[in-house]
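Would you mind keeping the following structure in view while I ask a few things?
Missing here is one protein chain; the remaining ones are kept as they sit in the complex.
Now for chain A:
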């Protein structure tokens, strides 16, 4: 990149960020773009993936999530189970980050239940839903099975989760089940960058080559077994 452009682009961005409001003709809080800024080819400050290494769940919660996730995606000869694939760590980081705080969700009231077509109207964040949802799950299981979820037999665990999925634990139980199912799938199939999909096990299971960016050679081989090993964004760091 042209050094002159780099300097001027940086200078302008800094200037706009620091200029006293109203001191210039431009709106200081808006980003003014012109023929200099467009030549800036460095990555934007927020261009890199939003990686979070923090934790939100307690150890007991992680153990419970682990037991649930391993029924949703169990280990078999073809690929790892969810917890070995890192899905619990994935979820924990997601909860610790902006997603856990429902950063993008519309959260203004009033809150009313609405019709099924109007979708989820919950006022709670994913963090709050996991905290209360896991507690409700464990309480219910202890009451009906005499033991915590992680302690009962796999067949009983499956029956318990089937009830939850079918709405027999009430609408909140069903909604929480759907959230866990979505999240475990995310952890299993997202780029390993986010803490799950260890060894790209999920991608190998289905035959997805991952973060490849060019199939111009392969499109000329329709229906062929391409034998492409998956690639992660992490490999490119």
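Quick notes
One rule holds for everything that comes next: contacts are C-beta pairs under 8 Å (C-beta built on N, C-alpha and C of every residue); 3 or more make two chains touch, one makes a residue touch a chain; residues count from 1.
The rule we apply is simple: contacts and distances are computed from a predicted model.
For the omitted chain of this complex, the UniProt record lists the protein as "GMC family oxidoreductase", which is one of "ABC transporter permease", "Allophanate hydrolase subunit 1", "C-type cytochrome" or "GMC family oxidoreductase".
Residues of chain A in contact with the chain left out of this view: 21-22, 25-35, 37-38, 40-44, 47-50, 71-74, 76, 78-79, 99, 103-108, 110, 112, 114-121, 158, 161, 165, 181, 184-186, 189-191, 193-194, 202-203, 205-216, 218-220, 222-226, 233, 236.
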